[in-house]
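Removed: one protein chain of the complex. Kept in place: all other protein chains.
And then chain A:
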């Protein structure tokens, strides 16, 4: 499941920046061209694709730096879904 999540996240990022190469442990925020708008898109993509609502305390850039981190975030929410969505 986690591998699948990583691949879907990487596909999303590669789709947005087709000229760049990414791997699962690459910090996409250190590449210099990822802005806050794209960070927001990542949140929306993950919530919609994996049918989760990310808890407020988990909405931190560190959880979105790499595909591995995002897969772990998704796994945590799928194990313990948010109660209120807030």
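Rule of thumb we're sticking to: a residue touches a chain if its C-beta (ideal position, glycine included) is under 8 Å from a C-beta of that chain, and two chains touch if they have at least 3 such contacts; residues count from 1.
Note that in this section contacts and distances are computed from a predicted model.
K.L.:
Going by UniProt, what is the name of the one chain that was not included in the view, given "Sugar ABC transporter permease", "3-hydroxybutyryl-CoA dehydrogenase", "Spermidine/putrescine import ATP-binding protein PotA" or "Sarcosine oxidase subunit gamma family protein"?
P.N.:
Record says "3-hydroxybutyryl-CoA dehydrogenase".
K.L.:
Since one chain has been left out of the picture, which residues of chain A touch it in the full complex?
P.N.:
Residues 11-12, 15-19, 33, 35-37, 39-40, 43, 45, 49, 56, 59-61, 86 of chain A touch the chain that is not shown.
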